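Left out: one protein chain. Kept in place: all the others.
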Amino acid sequence: MKLVIDSDRCKGCNLCMLVCPYRIFKEGKAQNERGIILPELDRPERCPNCRLQRLYGRTLCGLCQMICPDQAIRWDDEKENEPQKVVIEF
Amino acid sequence: MQGNTACAEGALAAGCRFFAGYPITPSTEVAEHMALKLPKTKGVFIQMEDELASIAAVIGASWTGARAMTATSGPGFSLMMENIGYAAMTETPCVIVDIQRGGPSTGQPTLGAQGDMLQCRFGSHGDYSIIALSPASVQEMFELTVKAFNLSERYRVPTFLMADEIIGHMRERLTIPDSVEVVPRKKLDPGTLPFKPGEGDIPGFPAFGEGYGVHVTGLTHDERGYPAATNPRAHEKLVMRLVRKVESARREIADYRVTNPDAEKVFISYGAPTRTVYQVLHDRPKEEIGHLQLRVVWPFPEFALSEFPDAKSFLVPEMNLGQMAREMERHTDVPVIPVPKLGGELHTPDELAKALEGSR
Partner (left out) sequence: MSFRDWYRIDRLPTIYCVGCGNGTVINCTLHAVDTLGWKWEETVFVSGIGCSSRAPGYIRTDSLHTTHGRALAFATGIKLARPDLHVAVFTGDGDLAAIGGNHFIHACRRNVDMTVICMNNWIYGMTGGQGSPTTPRGAITTTTPYGSGEGVFDLSALAVAAGANHVARWTSYHVKELTRAIQTGLETPGFSLIEVLTQCPTAYGRRNKLRDVAETVEYLKTHAILLQKYNRLVGEGKPVPEDMFTVGEFVRRNRPVMGVPP
């Protein structure tokens, strides 16, 4: 699974960054076309949900998704052998 | 039977299954009778902490599909105004019984008056339209309560029964029919937008708990029910529709009694003073005195005034300082003479006779 931040919904509050126990998120640099600076992902393979949700069949941790006031975080399926690089969708 | 009790019996006959109220003289007997009878019919009675909570609970219950009502008097009526506006805005059917008493403020708790007639029409803020009925006897208390429920369900509008302490507390013989006509609430067709007007500018009713997923709000809303408070066109469209659905159906809603349409002097009355007018007509069978008794007071049936083509003057006995006379003046060139009486006592036949003489 890969973590995706929905750029139509994110308002750039960075609460996900505050709350993540694995420090997956970091400050973004560039504004998107709505003028919002989305957080960027720093080695998201350390997120246990990304790695293990398929194995356990339920959401692990998930604090970022719960605290996001705009429901902008979700996990999408990715193919088995895709390289472990996570892309933020625009 | 007492007038208040007859009103409660009328409500039960019309299918009322929820009553929320707060005790206030002189309407307490309605609540007490409902408290006695409703649990036996698997209905719900609750005494709330104040009148605002009462009307709020009535609106909430109405949204689950139940027929709901409350009963109050002048001071409680003033308290309910905000939520009455909410019921008008969200098109919630509900019945509010106002057993009027001497006002303003605490006034005369145990004496009658008709001082809330303009308030029931214009009491809440903003523009909206409601239906109000006024009974003049215990039998009419029963019949008009049933009619109030049916009108309220049909037009999806808060409906008022404007009685007064005299009618509320008097005892007369009542005939309860075996069955009364009950107009069921029209449901929303699944798949239609919740606030899209149907026939007669009235949308179908999406009750809670039936899978409609409707969002009901007092904010200006669009046809999906979602808030559209910053949209001038949406607000205009909504408010115009709320007023139009009642005002354009004025003729169907109207209910009045005409006596001696050829008369030159006509009494127009509603509620308790009607009884005095009947007495005056009874005492003077040789004179041609006309009488228009309004049973539905709002929306005001101005076409009823033209049932008296030869009228030279309209005399309006009211237990207030001419509230409905004002409304009548707007609609006719014939002089409208208010005959006010304050203090809680009914007009005497002599007073009305003197008014008749005075207008010759």
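A and B label the chains in the order they appear, each numbered from 1.
Here is the rule we use: a residue touches a chain if its C-beta (ideal position, glycine included) is under 8 Å from a C-beta of that chain, and two chains touch if they have at least 3 such contacts.
The model shown is predicted, which means the values in this text are computed figures rather than measured ones.
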Residue touching the undisplayed chain, where the options are B:Leu36, B:Val182 or B:Leu219: B:Leu219
Touch criterion as defined above, residue of B:Ala14, B:Ala61, B:Ala163 or B:Ala304 at the omitted chain: B:Ala61
Absent-chain contact - pick from B:Ile46, B:Leu118, B:Val183 or B:Val239: B:Ile46
Missing-chain contacts mapped onto chain A: 8-9, 11-15, 18-19, 59, 63, 65-71, 74
Touch list for chain B against the chain that is not drawn: 17-18, 20, 44, 46, 48-50, 52-54, 56-66, 68, 82-83, 86, 206, 208-219, 226-227
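Note that in this section only the chains that are shown with their structure count from here on.
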Distance from chain B to chain A - Cα centre to Cα centre, in angstrom: 59
